[in-house]
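Written out below as structure tokens is the structure these notes cover.
Missing here is one protein chain; the remaining ones are kept as they sit in the complex.
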Amino acid sequence: MKVIGFIIAVLTGGLLIYATVDFPEWADPASPASMHVSPHYIEKTMEETSVPNIVTAVLADYRGYDTMFETAVIFSAGVVCFLLLRIFLRNAPEERLYRHVLTGVTIRIKRGGRLPYSEDFKRIDTLWTPHDLIIKTISRLLIPFIQLFGLYVIAHGHHSPGGGFQGGVILGASIILLAISYDLRTALRRIREKVDAILCAAGVFIYAGTGALCLLLGFNFLDYSALASVLHVDPVTARSHGILIVEIGVGITVMATMIWIYKNLASTGKYDEGL
Amino acid sequence: MSQQYPALIVIVPLLAAFIISAAGWVNKRLCFPVAVAALSVATYSSIGLLLRVLDQGVVLYKLGGWDPPWGIAYYVDHLNGLVLVVVSAVALINLIASKKIIEQEFPEKTGPFYTLYVLMVTGLLGIVVTGDAFNLYVLLEIASLTGYGLLAMGGGRGPLAALNYLYMGTIGACFYLLGIGYLYIVTGSLNMVDIAGILPSLYQSKAVLTAFIICMVGVWLKMAFFPLHAWLPNAYTYAPSASSSLIAPLMTKVMIYVMIRLILTVFTPQFSFTILAVNESIVWLAVIAIVMGAVLALAERNLKKMLTYIIIAEVGYMVGGAWLGNRAGMTGAILHIVNDALMTLCVFLVVGNIVYKIKGYAFDDLKGLFRKMPFTMGAFVVGALSIIGVPPTCGFFSKWYLISGGIAAGHYGFVAALLFSSLVNVVLFFRIIELGYFEPFSDHHGHNHHPEPIDEAPLSMLVPLIIVAAGLVVVGMYTGDIVTRIIDFAIPAGIV
Amino acid sequence: MIWQLDLAILTLVVICGIGAITVKDLLGAAILFGAYSFMMCLLWSIMGAVDVSFTEASVGAGVSTVFFIAAVFRTTRRTKD
Partner (left out) sequence: MGDLIQTIIAKYNYWIYITLMMIGLYAMIAKNNLVKKIVGMGIFQTAIILFYVSIGAKRGATIPILEHGHGEQGHEISSHMVHAVDYINPLPHVLMLTAIVVAVATLGVALALAIRVYNRYNTLEEDEILEQIREK
């Protein structure tokens, strides 16, 4: 297999290198890629969509249809991970570990056993590492700022690098950080599975729904200038607002899906003990 | 609303997928009706679109209202229109037929399963309808990702087979993406029609040649063309019946559509057939694919796996037909997309019914099935006759076009391979029919003295199956109309 | 744009890539893959693709690495090659 793999890789590489002979020079401003379609975007974006970040404008408007399906790809990845891994546990796990916070004594409860409710006992993972005070405190301090930054990235995507994807991933990462520094159950209490799954679908629904709204208003699918009559602005500004709406949708889906995939992977679908 | 048909075909199932996903958490019983409604709308719109194309010619739909090549546009011509109807109809019929299986196999996860099912159909429909080369890649990834999930749901070796499919499928999709990148760097455009307009001055460029090779290899990987087929048999065999009867008829056929689209629209027949002059060798590859598929199928003792090898042989038919480079061959390939989707659906639905009732699909499980499940096996016989190519079923007519194309091109190896594979199919299917008709039913509990009572699959599974079986004959009878009214317009005049 | 920097990072990228597939420990491979993604993201910001490198920094170097670690934690670190 190693030899076959090597031969295939070398053959493909050879073919691709052979083709580079006819490529335009690297970073050549007169290459066809820079001359044919893209000048229109650079020169007309401001006029047509009033969004200074050309990448955002092309992403969410000129090629918004691609982006919608890209969000749907993320969504379907979340659903696939759920479908493959999730196991609905009928009864409690084999054994659970509880730690007495004040003394550090650990109690093992077998299935069927019950611990009288008490504030002093905390459920811990089987592979629990002690002395995580610094990590917990720092994470706790950082998470609100991370989330604030995520929201800023989504909202400011028109004027600076960023947008729904990046912001959504940052928001999702903040919850994942919570799940790692505390434990999975804490994160699950913040965003329950059902909420997560519905948010995941809702985000893409906002995107596709905005497109469908344009369609119902008598324009083509995803033609945000149709929103002008709803938002009471001129068509160009309507495009700018439309981009913001779909970016929010993208952000919601990406955030929810990242959390969903992480939860399924880290707990192998049992939603009991995480990383 | 008829102006919006091209959008509705994709949008309605897409929106429905999200609704189903959310509904799965609220009330599971809502999922199925929503899915059926969405696919019905998609089927209705695709039929409406096909009629409009027949009436007015190519339909252009600009997404977001942007003119191509800056925005993404749909170009729907006769070829897309036909494949769209087939894809949406097959998906709808299979969905209705598989309801019971899905509820039996995944009682807790019906919601996500329907979501992925509808998303996959969305992806396939999108691949067929789009006129943008990069958009095709994104939709291809949707169809593939959901496909991996659906195939992996079969227990046992399912996940491993799906993981192998994922590796191969990702290489294939990435190769396609790379090929599009090579086209983009020399043309600067992503719109298929626009690329085709720029390419003629670049036909001598090494980059275009490489782009062509890489795109083709990527698409062949996805459709399991012979040397690249290793992932297919296991992935389809160990999948749950509901997913294999969706993916087996559609995925490979849609990829063949993509190949024909690349040949006809993006690279133009002049480049593919005249300048490259590789027809001969690719048809020989197809000959090997057909022969190997037939031989490997002979070696199998398991109905579902045998059918997967037949799919590999059928892929060889269509690739060979498309690359013969003449009108009859191309007609045969396009007609075979329609016919093969229906035939494969028919036999895989039969497998689904058998698995639902008997929980097995090895040859030993099939003994005496004709008495137990007469209608299911009757439909199986029709499907088998069509795969063999017996008139009046539709399989005969596409094979006829393929053979006459082979003779017109003077490629007798291809003709011989087609006849050989038909003969092997006769052996394969009569072996099963014999087992089912003459052998007594093997009862697993050991007391098979009394005659078996009829124990058919439930009506909701049987009716769609019989519709498909009847469809095989009906399509066969209307082949002339399909060819003269649709396929003749789909093939550019350059191909004689 | 500074072509020396470009070349240096390109070399580092290749080293990280080779390292990620040769190291005999899956956790190490996951971390090296994260480093590879991060180098890629630097490279792209040098080329002026700010949005792409932002995405790669958050998705490729961030979340992907977490997914890898989660999966390795739930399976095994052992690998023969």
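Each chain gets a letter, A, B and C, in the order it is written, and its residues are counted from 1.
Rule of thumb we're sticking to: contacts are C-beta pairs under 8 Å (C-beta built on N, C-alpha and C of every residue); 3 or more make two chains touch, one makes a residue touch a chain.
Worth saying up front: this structure is predicted, and the values here are computed from it rather than measured.
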Touch partners, limited to displayed chains, of the chain removed from view: A, B, C
Hidden-chain contact residue, picked from the options B:73, B:118, B:152 or B:403: B:152
Chain C residues touching the omitted chain (full complex): 1, 3, 6-7, 10, 13-14, 17-18, 20-21, 26, 29-30, 33, 36-37, 40, 43-44, 47-52, 55-56, 59-60, 63-64, 67-68, 70-72, 74-76, 78-81
Absent-chain interface as seen on chain A, which is shown: 1-2, 4-6, 8-10, 12-13, 16-17, 20, 23, 25-29, 31, 33-34, 37-39, 41-47, 50-55, 58-59, 63, 66-67, 70-71, 73-74, 76-78, 80-81, 84-85, 159-161, 165, 236-237, 254, 261, 264-265, 268
Touching residues on chain B - with respect to the absent chain: 134, 138, 141, 145, 148-149, 152, 156-157, 159-160, 162-163, 166-167, 170-171, 174, 177-178, 181, 184-185, 190
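Keep in mind that, in the parts below, only the chains that are shown with their structure count from here on.
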Pairwise touch network: line, ring, star, complete, or other: line
Mean-CA-position distance for chain C and chain A (Å): 19
Centroid distance [mean C-alpha coordinates] between chain B and chain A, Å: 32
Inter-centroid spacing, chain C versus chain B (mean Cα positions, whole Å): 37
Touching residues on chain A, where the partner in the complex is chain B: 15-16, 18-24, 31-38, 40-41, 61-66, 68-70, 72-73, 75-77, 79-80, 82-84, 86, 88, 194, 197-198, 200-202, 204-205, 208-209, 211-212, 215, 219-225
Sites on chain B touched by chain A in the complex: 4, 7, 11, 14-15, 17-19, 21-22, 24-25, 61-66, 69-72, 108-109, 112-113, 115-116, 119, 122-123, 126, 132, 134-135, 138-139, 141-142, 145-146, 148-149, 152-153, 159, 178, 182, 184-190, 198, 205-207, 209-211, 213-214
Chain C-facing residues of chain A, complex: 27, 53, 55-56, 59, 161-163, 165-166, 169-170, 172-173, 176, 180, 258, 261-262, 265-266, 268, 275
